[in-house]
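Contents: one structure, followed by commentary.
Of the protein chains in this complex, one is absent; all others appear in place.
Order of writing sets the labels: A and B. Residues in every chain begin at 1.
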Amino acid sequence: MFENLAPKKIDLKEWSRQFRSLDTDFINKFFYYKNNDWGRYLFPPAIFMVYGARQLKHLKLDNSLASLRVWGFSFNESERLFRAKQSGKKVIATMGDLGTVPIIVMAFPDCIPFYPDCTWWTPFFNESNVLLDRASEMGVPEASCFVRSALAAFDKKAYFPKPDLLFASTGASCDDYSCIMQMVGNLGYDIIWLEMPFRRHTAKYFVGDKYKTTNQGLEYPERFEDYLVTEYKKVWAKMVELTGINDLELLRENIKKTNRLRRLVENIKNLTYEVEIVPFPALEMMVIEFGNLYGYADFDEWLDICEMVYETIKERTRKGIGVLKPDAIPIAWVMPTADPILLNLVEDLGGRVVATEYVINQALAQIEEQGDPFNALARSFLNASLIGSTEERVRRITEKVEQGRVRGVIITNMLGASHCSMETRLIEKMLSKVPVLSLDVPSPLGITEQLKTRIAAFMETLR
Amino acid sequence: MPISFASALISAFYFREMKDILTPRERFGLLVIDEKPDRCNIIPLITSHSAKVKGVKLKDYYTNGEIMARAQIAAIEEYGHDAISIFSEVGIIAEAMGSEFFYPEDDLPVLKSPILAQTNIDNINIPNPEKDKRLPVYLEAVEYAYQALGDKVPILAYVPAPFTTGMMLSDPNKFLIQTIKEPEYIKKVLEKSSQAAIEFCYHIIDAGGLPILVDPLASSSVISPKTYKEFALPYESAVIDFLHRYDLDVILHICGNTTPILDLLPETDADLISIDQVDLKTVLEKLSKRIRIIGNFDTSKLLFFSKENIANEVKNMVKLGMSAPKGYIASTGCEVPTHAPKENVKAFIKAAKEVGWYWD
Partner (left out) sequence: MELIGYSCSYIPVEILAATELRPYRLLHGEVNLSKQGEKLVRVDACPMVKSNLSYIMNNQDKFRALVGSTGCDMSRRMFDVVSELTDIPVYVINNPRTDRVQIFNDEIDWLIKQLEHLSGKKFSDDLIAQETEKWENAREHLRQIDEKRGANPSLVSTTNFHKAVMNYYQGNITDKIEITEEISNKPRVYLLGSAITYESNQILKLLEKELRIVGDYNCGLSRFLNIRIGDKTLNGIKDVYYNQPSCIFKRPNNKFFEFIQNEIKKLDCIGIVAWTLDYCDIYEYELQKIETAFNLPVLRIKSDFSFQNLSQLRTRIGAFAEMLCSKT
């Protein structure tokens, strides 16, 4: 479906027109939780716009069926979580760790993990300060990470159902979110706290600790694995208590399934970022990358969607066609942008994203399938972007800069977010072989002409 | 008023009542996924009445999209209810298909010359909502309201259902006679009206509105249940089916007496039924397990009753309505009269808010 259309990014109205050509039986083929009554999700962007996602009026999205599934599925997530609860599934909120706890949760049948963290995009997709204003009323400082939306979402109870369990990971990560999580606890939610250790890499003057290396080449003291194993066993125990099921084989199976998705996404990224003509836009790629965290609350369906995405990209690559001009300028993007429109904007101005550091390295890494699953998860998590040094975090970008595969870097910060304020200058320095543009993402509807001019000027310098 | 200022004012309005944690958008969103919101949605049918709230002439209201939207925004500011209702009268599609209407300065349009009195349905095209007659006015109103408040308030756009449009394409009496004498021709008319309604819905959706189907001329106050079943229901159902392709939750509004067709209404597949002159208890017994109920305060009482009486009746109505398992929206049975005293409308909304809480 739509394969005969030349790939391009289209706006909401064009998508509505394109959607008309689909017959109802075809639309009804795609549903989540194996429920084709309320579980359908293949709808054009206009539908989500009608229900409040105002930015869809301004965004341009890929015109493939795969992209339609990506958007329909991801925008449908809020309803999906409520439906999960209604249909007797357990809904488990996991906060802060970005990628590992859901793997344990999903090992249990009918248990659906989700990240309230992902509501940080809601104000931007809705072009609305409703959640941010509510967070301010609750005492969150204005100059802080947009993830403060999550606190308002917990307060309002209108974005996801009351979770059956709530795991919050704190420790060596950003303080904004640690404070948000505490405030969620203050609302009366029962939180199971997990500790994330600081991944201290070795130094020539260190002695004593035995070090190991993750599969992404990051060093850590061996005993830190045990610290994490203790946390993951705590998660496991809570899940056993909740479900009455205790079968480690399920966890092993789920690790394998998770690895399938991660491999698939890695292939998608490698192909998209390497070929001459960009087959898939950066905005969809960001959504795909974040899908690794928990499959947007239906892992199996999300895996299927990513397989379709991969086929689409392969087909476009085979045909030598894509969504951007061949001379699009390769750039690296550091920090996921809270405002999705910036990705559209940069592509419209002639850029193409070829490398990303979206604070979720831990959700991209493969997990060992042999041996103790908890240790395997711990080793995988120790790849996490924010628990170590800045140099480690941007190492893969640095390599691409050194190799000349990136002509510029864009860093999207948030004013007041703790790690942004401390890391950005270092990152600029580390990547200074190429021009670096560091932006503060403004509040919803805050992108000014001045900001657009800055980005345009930056792209010009890269040309 | 600049759009951003309107939005800020509305924010202030909604959040000055401390218990209102949700915005109308959030509240409606929970209702349509079968979740209980903080309180029941309160959506009296404030349509042309908003022109009086804003202090604009009715003619300006229904011929200028921006004015229509601003009037609706003014009504939201004044009353703090839970949706914007883009609507003026039911002839809008018929007009775009060729029927002529007379525009009084300070009253709603009146059918002057039905198109089917001059030509056959085969010669009538499906109107283009972006160009034909006042359809673009509606779309402009939807877009304006959506831009101003769409993050906080659902924008409902009322679409005349095929039967009602059919009646406006013709002389209504003749139309009814033709349902007996020339049923196949009428069905052709209704088929085309369905296509016109669907086309209009497409554009409303793209503008940001949620299409609501209104079929006042299909009520049992006008036609028999048999006529309804053959000539109104299938075409309501066709439009609703179309909207269900998009997973939209469809409101079907039929004012007047719908008691004789209550058992038929579920066949339309509407997700929410807006009722008028029918016993609420009966409706709840028959329909509320499957369909969400909207209604049904007698709008004439907004003109003639005292605030206190209005408040008492509304409270009883809402308490009853909230027992609906599938969900309930507190509303009027039909449009709030244009000249209804503001205090009375406020009394309605205040009373509904006092008793309409689901959450502690």
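The working rule: a residue touches a chain if its C-beta (ideal position, glycine included) is under 8 Å from a C-beta of that chain, and two chains touch if they have at least 3 such contacts.
What you are looking at is a predicted structure, and each value in this text was computed from that prediction instead of being measured.
**Q** Among the chains in view, which touch the chain not shown?
**A** Per the contact definition above, the missing chain touches A.
**Q** Specify the residue from the set A:18, A:173, A:292 or A:412 that touches the hidden chain.
**A** Considering all chains, including the one not shown, the answer is A:173.
**Q** I'm checking contacts with the chain that's been left out. Which of A:23, A:195, A:311 or A:399 qualifies?
**A** Checking each option in A:23, A:195, A:311 or A:399, the one touching the absent chain turns out to be A:195.
**Q** May I ask you to list the residues on chain A that touch the chain which is not drawn?
**A** 138-141, 143-144, 168, 170-176, 178-183, 185-186, 191, 193-195, 197-198, 200, 203, 205-209, 221, 223, 227, 230, 389-391, 413, 415-416, 418-426, 429
What we mean here is this: only the chains that are shown with their structure count from here on.
**Q** Can you give the whole-Å distance between the Cα centres of chain A and chain B?
**A** Those two chain centres are 40 Å apart.
**Q** Spell out the residues on chain B that touch chain A in their complex, using ranges where they run on.
**A** My answer: residues 11, 15, 21-23, 25-27, 29-30, 33-35, 37, 146-147, 150-152, 154, 202, 205-206, 208-210, 245-248, 359.
**Q** Going by the contact rule at the top, pick out the chain A residues touching chain B in the complex.
**A** So the residues of chain A touching chain B come out as 12-13, 16, 20, 24, 27, 40-41, 43-44, 46-47, 49-52, 54, 57, 78-79, 82-83, 86, 126-128, 130, 133, 137, 155-159, 161.
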